[in-house]
Each structure stands twice: as C-alpha cells, then as structure tokens.
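Attaching a single structure in structure tokens format; questions to follow.
Heads up, one of the protein chains got dropped from this complex, but the rest are sitting where they should.
Each chain gets a letter, A and B, in the order it is written, and its residues are counted from 1.
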Amino acid sequence: MYDILSKRNHGLKRQTLAFAQQLVSTAGYSGQETEVANLVLRQMQQLGYDKTLQDDFGNIVGILEGREAEPTVLLTCHMDTVSAGDPKAWDKDPFGAQISDGRLWGCGASDCKGGLAAQVFAAALLKKSLLPLRGNLVVAVTTCEEAGTSAGIRHLLEATLPALKLTPTYAILGEPTNLGLYYGHDGWMEVNIDIQGSSLFEVDDAARNIFDQFRLFSNEDTKTGGLLNLSAQAPVFLSNTPLRQARIRLNRRLIDHEQVESVMGQVKQQALQAVHQKDHVTVSVAVSSQAQTSYTGVTTLGRHITHAWNTDPFGVLMERSRQALEAAGVRVRPGKWQLGRIGMATAGGVLTKEYSIPTIGYGPGNEDVIHAPNEYVEVDKISEAVYGTASIVHSLIGVPVFGWTSDSI
Amino acid sequence: MSILILEPKAQGLRYSVFYLTEQPLQAQPDVSGLSPLMSSGSDWIDLLEDISECLVHADAIAIRVRYGGDRFNGPVSVEPHVLDTLTTLTPQAPLHLPGTITLIESCRAVFPAAPIYLFFDTALFADMPDRESMYGISSELAHEMQFRRFGFQGLYHQSACRFAVQQSRRDQAQPAAKIISVCLEPNPEISALTGGHPVFVTGGITPMEGLPSETGCGDIDPGIILSLSERTGWGPERLNRTLSKESGLGALAGHPVTLEALYADTRPEYEQAGQFFKYKLMHACGAATAAMGGVDALVFSGCYARTGRGLGESLTQALNTATPSSGSGIRFYLCEEALAVSMARALLPRLSR
Partner (left out) sequence: MKLLVFNCGSSSLKYKLLNMPDCTELVGGEAQRVGPPTACPACIIHRTHGDEMQWEVPMADHAQAFEAVMKILMQDQDLTPDAVGHRLVHGGTLFKGHSLVSKENFELLQQTRVLAPLHNPPAIELIGACLHRYPDLPQVMIFDTAFHSTLPAHARTYAVPAQWRDEFGISKYGFHGTSHQYVATQAADYLGMDMTQLNAVSCHLGSGGASLCAISGGQSIDNTLGYSPLQGLIMSTRCGDLDQAIVLQLIAHHGGHACVEDLLNKRSGVLGMTGSTSDIRDVIAASLDTDNLETHHQMNRALQIYAWRIKKYLGAYLTLTASAAGRPVDVVIFTDTIGETVPAIRWIVCSNMECFGLTIDHDRNQQTRLPAEISAPDSRIRALAIQTNEELAIARYAFQIINTDL
C-alpha cells in the first residue's frame, strides 16, 4: 500500500507546492482571512472532497466520507498568521512565496501554511490512491488562532461539527513539528495586574516595584538558561482621575496540571509582596481577554490562556501513528513543542482539555523560525508530510489492507 | 465482432483484442499489449483512451477482477446491482475493488456502447465446502469479518483443468477426474478439483496465506507474529510489509528472484529456496490428494507454466511413490493458454444469446 501512496504523492508534488506558494503569498492576519479562506475552499473543491463548506466563523471544512459513521479523524491547521512585522527586516518579500535553497520563504510558511497545504493534500492523496476509508476524514482550516484565543477551533467543535453529526475521535495538528510526532506542550497565560489607588504617586511607585519584582524573576530564568517562564511588560496607565490605574501585562508559562486559579493566586501574592504601602493601593489580578471578530463578522470574547496539554505518548493515537510512519519507511521522532517564544500556542489545549479528543502534531514547519522575519518551510518536508499524514490517517480509519499487495492489481 | 479483454496489472492495463469471424477462436489474440501506468500513477481512463486508439470500437468488454467473494460464482454482465455488490465487498479486497469500480466507469465513458462482463478469479471457489473454506476461530467473528478461504487464481485453474481433461481424454481415453492444478505465477497457488469443482486450495482469506511467493512468506505460524509484536514493538503495518514484500523466495535466495529463474539458474544461493519451494508444493499436493481421495493428473499453468516441466517430474514421482495403487501412474501437463483466450472463449456463448 505504501508504494501506491508514495507513487501518487510523487505525482501530486507539484500541485501541493503550488498550493503552498499561493497560501503564503495571500496575506491573512487574524480576523482578515477572507482571501485565504476562499483559496482553501476552491482547492478542496478542485481536489474532489465529498463535502466542503465555510462555517459561520469563517472556518473552511472539507470531508472525505467513510463507509461507517465512526471513527472520525480531524486534521486541523489555522489559516491566519502573525504579522510579518517590518518588511525591511526580511531578506525576501514576506509575501513573495519565493523558493530557493529547497525552502519556501514567507510569512506563515512554517506556521502554519506549509502544514495546511500538507493536510489538504494528504486527504487528496488517500482519495487519489483509491484507498477506501472505514471512518470519516475531516480537514478543518480554522481562523483566529494566532490572536491567542483559539476562537475558530472553538466554534468548529462547538457548533460546526455537531451540526454535521461528526465527533472527532482523534485530531492531528499540522503545526510545525519538523516532522516529529509531537504529543503536547506547556501552556501560556496572559495576566493583567491592575493597581489602583487615589494617590497617583503611590500607585505609580507600586506599579514600578511590582514590575521590577517580575523582571527579576524572568532574569533569573534566562540566567539559568531555562525556558522563558515569565515575562512582564512595563506598566501602562489607564486613568488619572478620580483613581489612578496602572496595568502590568504578564506572560506566564503553564505546565500540565497547573490550575489557572492557583497560578493567579501566586501572581497576586508575588505582586503584593512588592508593594510597600499596601493600605493605599489595591492590586487585582485577572486573565486578560479580548474581543475577537472573524472575517465573517462574528464577535466573541476570548481569554488569553493556552492550556498545557499532553496526549499519552503510549496511548493508541501515538502508538498507531508511530507504527504507521515506521511501516511507511519514514523516520519517527516523538517529542513535544518547545514554544520558546511568548504567545505561541496550538489548538491542542482546546481539543484535549475542553473536548477530550486525543491530539498529536505532525507538520513540516520548523518551530525555531516562526513568528520572526525570514520564516520558511522546507519544500521536501511538505511533500513528506503529505505522505506521512496519509499513512497515519490510514492506520486510524483506513479499511485494513493486510495480506494484499499492489503487485497483482 | 471485436472483444476487448482487460487485465489490470501493477504495471498498467493489459489488453487483448479478438476480431471474431467465422473461424473458431484462435489461440492468440489479434492485438495485445500493455498500456503502462505512469511512475506517478495514472487514472484508468487515460490508459483506456490510449487503448481505444488502436481499436475502432468494442462489441463487448471483459474485465478480469481479482476478487468477488462468495457473491459471484461465475462471470456476470455489469448491472447496477453488480456495482453495489462490489462496493459492499470492498473491505475484503480494498486494494483491488475500488480500482475495478473506477475501471468499469472509465470503460463506460470510453466505450459507451459495449456491454461489460466481469470474470472473477475467486468465482470458482465461491461454493467450496465449508470444511475447506472455514477456520478454527469463533464463528461469530468469522461471519462478522467475512473470514473465509478463497483461491485467487481461479481463472487459471479453470482453464488448466479444462486443458487437462482434454489432454487426458486424448492420451488415456479416460478423462482425468481428480486434478491437482498448480498455478505458477509470482503468487503461486495449488487447487484440487474433482469434476471441475475445487475441494482444496492453498490460498487463504487473503493471498498472503498459502504457498510462498516471490516476495511473500506463505503459510507461517501465527505465533511468530504475536511473538515479534511483543519483542520488537513493530506494528502490524510494518509486519505486513515485511511478510508480503520482503519475504518469500527472494528472502531465501538473498535477493529478488522470479520462480522461473529459481529453477532455470543453478546458482548455489537458489538451491535452498528451490528445495524449500518444491517441499511446499509436495506438501500441498499430498494434502490435495487426501482431499480428493486420490489424484489422476497434475496440470501447471500461469506465466511460469514451463517451469512445471522439472517440478512436474519431482511431484509426480513423489505422488506415485505415496499412492502406489493409482494405476498407470499420475501424469502432468503444461497449460500455456493465455487467460485472455480462455476469457474470450467463455464470453462467446454469452454474446451470441
């Protein structure tokens, strides 16, 4: 079976890359994904997906229907990217989608457009190979992921898929893993520390002391060479009269099992420790949130929390995926995302913690080059991701082909 | 009248055309060839369009289908319910049937006026007795998962058996009734037929079981799979790949080898593999003889039928030693009739109706 997949994949290489280039050259920041969405929808229709649709939140969903009602595998990527920043910082045009040195260069190439292209074509590969599926394959390309609230995927799971009577049994993210098989990562929380009081000077002093305190914590981290666990932004002032209000925004890493409430309690305590004149100022701590409007005009309020999550590395999903990649002749490298930069996240937390769907990541992008100028994705890895993803999907929902070879077709 | 016979292969679509006139069917097709698959995989319709360039029209099309389960015990003409049945059977032959369905649809598109007939390799075995087709496992599980034994070279066996009956009638004035049919193909298979009905076959639920093939292990101890799963952590897909593509005669010879070369070449590394295969053939022939309560003749078919010349000597000698009471001795025949010819012959009566 793998020789069939491999041959067909070779035949689809040019098309896959062309699609990836089109994606990279089409800008789409969170809330402004209209053009990218249409591009994805058209490509799915052209590839012959059984069903394609655009939901109320602007997510694009393509379905390959299986012979039975379950299981269902969800392949998902977000279509939005972070801002390209200052174009002068880029050696190549961030929307030029140039290919050189075996790399496709551009904003969002690794996060997550390379992975997006790979997932859309992985389904196409299975279809073209005529391999029948027992269960359903859903390829969902979501909006509003990068802004930190996973609004798109939430809408997909809450409303869109239930309306289609589809409940994912397993989910595979196309987020950058450098083709490793990733089973989780730590989380992030964005917290607002609000300092209020009637005396401007006392509030400002307290705010500066709190800021210094947290800056000390984060410096200690970088000194020990550990991953950045904490970072604080300088205080901003939100009002003068009748009360002075200062706000410090804090980004804090969450490890698995850490409760949001207890972390908030910790932060508040640490903040209070820094305040000298406690009687004249009040300190309150809250998770920061933000209104998010999709390109289709739907607004939701999202909290800036990315949960830490882990899927059992020895559970069914990881085991079968590992076995499939091994059988396909592809290197297997289990691991976890490092999320070295503040604000990075995946939809895995929502999928595993809020919907109990075992989730893994397998994508061609490179975590080290995202959210920065000169982002790229390796062209060969996109093609390998198509083949690897199709192999994994087949092991989970394909009709078993044991005992048959293509030699005697 | 022109008949187009199609045999899907891994390398492409083999086609044979017969232009029928007053004479009886010739031994060879008028036109034949292989429309090759691109290295990146082609669609059947592209291959059919290539083929259609060399023939004006087809009055009938016959397609060789590798699997029909117990739903087809002979050739059928394609009606809507036939396509539905093929769709239902897909999980039992997942690498073949989806392609068959697409091929039928492509034939309709390229040759819209030609009726299409399907010839199944498993049809001969659809009515095999339960004692041969069933296994020592839970009957519920077997029923639910459609676990039952088939042969996968039925068309060769049928044609070979017919040939053996003809030849034995000529040689001995007594047509052979109990025939061991040895199909020598990259995936070889032995069947025992009494009066043309199979009572034994080496194939299994899939072609993996049975005689070792050029790349497949054939019969092995299920305990090996369980033991290796536990010891190595290899998943079932990887084990499947090893057992079907990296085992068999090639594994014993040390490099890929055809059945023909194994016996034509006298290389020392082929000695072990050659002995091994012969032993397995002998084992199956002995079992076949017990299944039929005797044996009158052996017949070899398949693309390596000629290799049966040497093998036939050894096998008939072994059988003659083991069954000394079988009269004038067991003979063997080589049937080199191409499948396309036997399919065309079987198709003719249906067309004249």
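The rule is short, and it goes like this: a residue touches a chain if its C-beta (ideal position, glycine included) is under 8 Å from a C-beta of that chain, and two chains touch if they have at least 3 such contacts.
Owing to the predicted nature of the structure, the values given are computational and were not obtained by experimental measurement.
K.L.:
Of the residues B:E7, B:E189 or B:E237, which one touches the chain left out of the display?
P.N.:
Checking the options B:E7, B:E189 or B:E237, the one contacting the hidden chain is B:E237.
K.L.:
Which residue among B:S16, B:S168, B:T206 or B:S342 touches the omitted chain?
P.N.:
B:T206
K.L.:
Name every residue on chain B in touch with the hidden partner chain.
P.N.:
Contacting residues on chain B, toward the hidden partner: 129-132, 134-141, 145, 147, 149, 200, 204-206, 208-209, 212, 216-232, 235-237, 239-240, 242-243, 246-249, 251-252, 254, 272, 275-276, 278-279, 282-291, 293-295, 317-319, 321-326.
K.L.:
Spell out the interface residues on chain A facing the chain that's missing from view.
P.N.:
Where chain A meets the chain not shown: residues 320, 395, 400, 402-404.
Convention: only the chains that are shown with their structure count from here on.
K.L.:
Could you tell me the distance, in whole angstrom, between the mean C-alpha positions of chain A and chain B?
P.N.:
Their C-alpha centroids are separated by 50 Å.
K.L.:
Taking the complex as given, what residues does chain B use to touch chain A?
P.N.:
Those in contact with chain A are residues 8-10, 38-41, 66, 90-91, 93-96, 98-99, 102, 152, 186-187, 204-209, 215-216, 234-238, 240-241, 244-245.
K.L.:
So in the complex, which bits of chain A are touching chain B?
P.N.:
Per the stated touch rule, the residues are 1-2, 4, 7-8, 10-12, 67, 128-132, 134, 319-320, 322-324, 326-328, 395, 398-409.
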